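Report on the structure given below.
Note that one protein chain of the assembly has been removed; the remaining protein chains are unaltered in position.
Letters A, B and C name the chains as they come in the text, with residue numbers starting at 1 for each one.
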Amino acid sequence: MTIAERQAEIIDEFEMFDDWMDKYEHIIELGKDLPLIDAAYKDEDHKIRGCQSQVWLHAAPEGDKLRFTADSDAIITKGLISLMVRVLDDQPAAEIANTELSFIEKIGLHEHLSPTRSNGLRSMVKQMKLYGIAQAAQQNAQANG
Amino acid sequence: MTIAERQAEIIDEFEMFDDWMDKYEHIIELGKDLPLIDAAYKDEDHKIRGCQSQVWLHAAPEGDKLRFTADSDAIITKGLISLMVRVLDDQPAAEIANTELSFIEKIGLHEHLSPTRSNGLRSMVKQMKLYGIAQAAQQNAQANG
Amino acid sequence: MQNTAAKTFPIERIRADFPLLQTEMNGKPLVFLDSAASSQKPQQVLDAIEQYYENDNANVHRGVYALSQRATDAFEAARKTMAAYINAPDEHEVIWVRGCTEGINLIASTYGQRFKTGDEIIVSHMEHHSNIVPWQMLCERSGAILKVIPVLDNGELDMVAYKELLNERTVFVSVVHVSNALGTVNPVVDICNMAHEVGAVVLIDGAQATPHGKVDVQAIGCDFYTFSGHKMCGPTGQGILWGKRELLESMPPYHGGGEMIDKVSFEGTTYNVIPFKFEAGTPNMAGAIGLASAADYMTSLDLDAIEQYEAELLAYATGEMTKIEGLKVIGTAPEKHSVLSFLVEGMHPYDLGTLLDKQGVAVRTGHHCCQPLMERFGIPGTVRASFAFYNTREDVDRLVAATTRAVKMLS
Partner (left out) sequence: MQNTAAKTFPIERIRADFPLLQTEMNGKPLVFLDSAASSQKPQQVLDAIEQYYENDNANVHRGVYALSQRATDAFEAARKTMAAYINAPDEHEVIWVRGCTEGINLIASTYGQRFKTGDEIIVSHMEHHSNIVPWQMLCERSGAILKVIPVLDNGELDMVAYKELLNERTVFVSVVHVSNALGTVNPVVDICNMAHEVGAVVLIDGAQATPHGKVDVQAIGCDFYTFSGHKMCGPTGQGILWGKRELLESMPPYHGGGEMIDKVSFEGTTYNVIPFKFEAGTPNMAGAIGLASAADYMTSLDLDAIEQYEAELLAYATGEMTKIEGLKVIGTAPEKHSVLSFLVEGMHPYDLGTLLDKQGVAVRTGHHCCQPLMERFGIPGTVRASFAFYNTREDVDRLVAATTRAVKMLS
């Protein structure tokens, strides 16, 4: 599935919840299911500091793609992370670099990405895209070099 | 005339003006008529500094009474000063010390004595009373001494 | 458990005065439990501000026209009201500042100029960042040393340790009256007495005291007292620093500019008398008038009644919340004001706060600008429900229900 398809899938999935609490129930479940980051990466180097909750993110290239694992100390943040990972993991670096992540807004959870929320999520998305940009640039250099 | 009588006289005098401008016309006249302070006393020692206008005040004992002369660089302040002098000049020190100057309020010019007006007038009245207190105290001391 | 204060306190009428309390959050009637961060404002305060702008607005002091005189009179009357609110002996000792943070910084940057290497300044481990960082910055500049009163497990100050910290090198003590993170009411009278015995000067941070009951700076015996208006129903951007006249007069000025001068020339400038010496620039006139109106509003409700009403509310909330399995109250001092900080075993404050928000309950989560205190307790933060006199037992019930549901979801 492309990034767009995966976003569409999540939007569909969330359409069945018409109550806030059900939606959060689902996010919490997703948080619990998130494959954990390798303990070795849960360190200062991989930490994205937030005022409200902390996030750890690890990225590894696999061919022209990027693999992400992540974790957070707060379960709701973790649930939201799991959605980001689901959309961007195992996708071509160039696409990660250029994509617009609109699904968060569409499923009504945009507030968690507010610059003033400071839960680490916004910085994490930025970081994921930076990995994409860096990786794509490197591939380009190799292709041309 | 006592201080009370002189105040009553001024209140009467101002009753005939029902227009602000007439009242000020009169104050300006009074300012022009004010017998000037002796030039020798128009110095820093006798100056009461205000933000808006300056006042010079001189007091001299004469028996158990006090004689005041004063001046200002602003004519309206000068007119108001002339009223104060008219009430308090040549009165017993003890009475000056204890009197309530209500006429300013009654003739509707209280604003010029506002602590925030800073035209020197309020400080002048305070100063006149202090002279009265000091002089009365000295007389008492002499009487008992 | 319906007590005396709750019976006679006109809570219905009071709530009607607060427009924001009538609104919804996330589709639910709002339960506002974050007054320790900033309180809501009654219509009376909003009206006082509007009425000032519509009828009296002009720059204060030195104006010869009626409008400016009226503005000045209102502004200076507001100062008098605030002096009365904390029983200051002289309204000229009352300085307008932006808030409690500026009040503390003003003292550090003016009174603090006399401190030198080796002088000791004492704060406590439960201070708000605003009562830590200015002193750290001052210590860096001056070579003075910062000493810290430890906090006991229940959230009280360790007064034995405090006594040991005091000595002839102690020049200053700055302690919070009521802790914003724990609710602890500190023994400020003793703190002042003990400091004065070694000749130290005392500043009390009253940010969380003035919104909840009577404060009497003379009875406390402190040298400086500061608080924010926005936490006690006043507008944002206006607070008070009170200080003893002889201390204020001995201090160098703070900001330079209009109002604070006597005479300016390039050969040399002389300064105005207190309080103006510390009030450079056009003041926040509407802020002053709004804050005085807030003080009037609270006084009209009777500050003792407010204190008693809130005490009962806190007792009720503490009793009900602690029935929730795994919930632990952080801060259990016998003397507390209107703050219930808690954690639930294994749950992150952010998760709890988010789920409370979705149920219409506004609480604060995190370190509450008290990182050293959080470290002391070995926790990343807490969930804090803080009450004001406009909260009700129904608000508490909603908090309990919402927390119960959140805990279930997160288990």
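To be clear about the criterion, a residue touches a chain if its C-beta (ideal position, glycine included) is under 8 Å from a C-beta of that chain, and two chains touch if they have at least 3 such contacts.
The structure displayed is predicted, hence computed values, not measured ones.
Asker: Sort through C:87, C:299, C:322 or C:371 and give me the one touching the missing partner chain.
Answerer: For the chain that is not drawn, the touching residue is C:371.
Asker: Would you indicate which residue among C:104, C:188 or C:274 is in contact with the undisplayed chain?
Answerer: For the chain that is not drawn, the touching residue is C:104.
Asker: Which of C:8, C:26, C:154 or C:167 touches the chain that is not shown?
Answerer: Touches the omitted chain: C:26.
Asker: Over the whole complex, note the residues of chain B touching the chain we left out.
Answerer: With respect to the unshown chain, the touching residues of chain B are 20-21, 24-25, 28, 51-53, 73-77, 119.
Asker: Where does chain A touch the missing chain, residue by residue?
Answerer: Against the left-out chain, chain A lists 51-52, 111, 114-118.
Asker: So that we can see where the missing chain sits, which residues of chain C does it touch?
Answerer: Listed in rising order, the touching residues are 19-20, 23, 25-26, 30, 32, 34, 37-38, 40-41, 46, 49-50, 53-55, 57-59, 62-68, 98-102, 104-105, 108-109, 128-130, 132-137, 146, 148, 228, 230, 235-238, 253, 255-258, 260-261, 263-266, 269, 280-287, 350, 353-354, 356-357, 361-366, 369, 371-372, 375.
The rule we apply is simple: only the chains that are shown with their structure count from here on.
Asker: Would you kindly say which chain has the C-alpha centre located farthest from the C-alpha centre of chain C?
Answerer: The most distant chain relative to chain C turns out to be B.
Asker: Between chain B and chain C, what distance separates the C-alpha centroids? Give it in angstrom.
Answerer: Going by mean C-alpha positions, chain B sits 47 Å from chain C.
Asker: Indicate the whole-number Å distance between the mean C-alpha point of chain A and the mean C-alpha point of chain B.
Answerer: Here chain A and chain B have centroids separated by 81 Å.
Asker: Taking each chain's centre as its mean C-alpha position, how far apart are chain A and chain C in Å?
Answerer: So the centroids are 40 Å from each other.
Asker: For chain A, which residues are shared contacts with two or more other chains?
Answerer: none
Asker: Please output the residue numbers of chain C that touch at least 2 other chains, ranges allowed.
Answerer: none
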